[in-house]
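The other protein chains are all here in position, but one chain of the complex has been omitted.
Up next, chain A:
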Amino acid sequence: MVLSEAGNVTENVLPSIRGAWNPEKVFRDAGGAGKASALPVGRGLYDAIDISGHRNNTAVSAATETTAGEFNVWRNSFAAEYLPAGGSLVHVDDVPFRFPPVCEGPDNIRCSGQFIRVPEGRYDWIHVLAASERRTEDTVELSFADGSVDAEALRVSDFWAAPAWFGETKAFESLVMHYPHHVQRGIPAVMWAQRVPVTRRTGLTGILLPRNVAVHVFALTLQRTET
């Protein structure tokens, strides 16, 4: 279950909310890979981070065009009809995320050491919507305004009909798996909501993703330190 931008309860697949949020409008001033920017999510504690300039992989496909998906080595993909509308505001465990565009090109970051600048600020948690090709543990490096860098673990369970091995929340589940030439029932594809702690009490400025092609990041939201 997700909430649309207007706060309506949806079941992940409501054609009426497709396109309700206009990513072009929100992203028009976003700098993509080179600049830090947050997306409006309507909650005081959270900054949804603009990762549009880093997206390099297509993990979601339509049943009518499964060949467009390339989440893993075998070009399997999530089925769009089981996921939120592209660009919609979704909440998982009360954390807001901007869902990526769906069936409009790349929708996630396949991790290869990308550096994501964030609006400088004090944060407690980095929330991620992610999925992995098999269970993965790797490291993100957090950069701070004072020049310090901390490594923290990013743990993501398998997207392939697997349990939440690292205690994540199952954010979204495609009840079928898309193959290049068919739609496969009985194999769900899972997207997880995971979080990474920010333990240093100083301003965070950026996040270096791991060099690990198994890890895919769909959305990223920072939770500010409460003062």
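Rule of thumb we're sticking to: a contact is a pair of C-beta atoms (placed from the backbone, for glycine too) under 8 Å apart; a residue touches a chain by one contact, two chains touch by 3 or more; residues count from 1.
One rule holds for everything that comes next: contacts and distances are computed from a predicted model.
Considering only "Amino acid/amide ABC transporter membrane protein 2, HAAT family", "Molybdopterin synthase catalytic subunit", "BtrH N-terminal domain-containing protein" or "Cobalamin biosynthesis protein CbiM", the record for the omitted chain gives "BtrH N-terminal domain-containing protein", by its UniProt protein name. Within the whole complex, the absent chain has one touching residue among A:Asn56, A:Gln184 or A:Thr225, and that is A:Gln184.
Considering the whole complex, the residue from A:Ile109, A:Leu142, A:Met191 or A:Ala214 that touches the absent chain is A:Ala214. Listed for chain A, the residues touching the missing chain in the whole complex are 73-74, 112, 132-138, 155, 157-158, 160-163, 165, 177, 179, 181-182, 184-187, 211-214.
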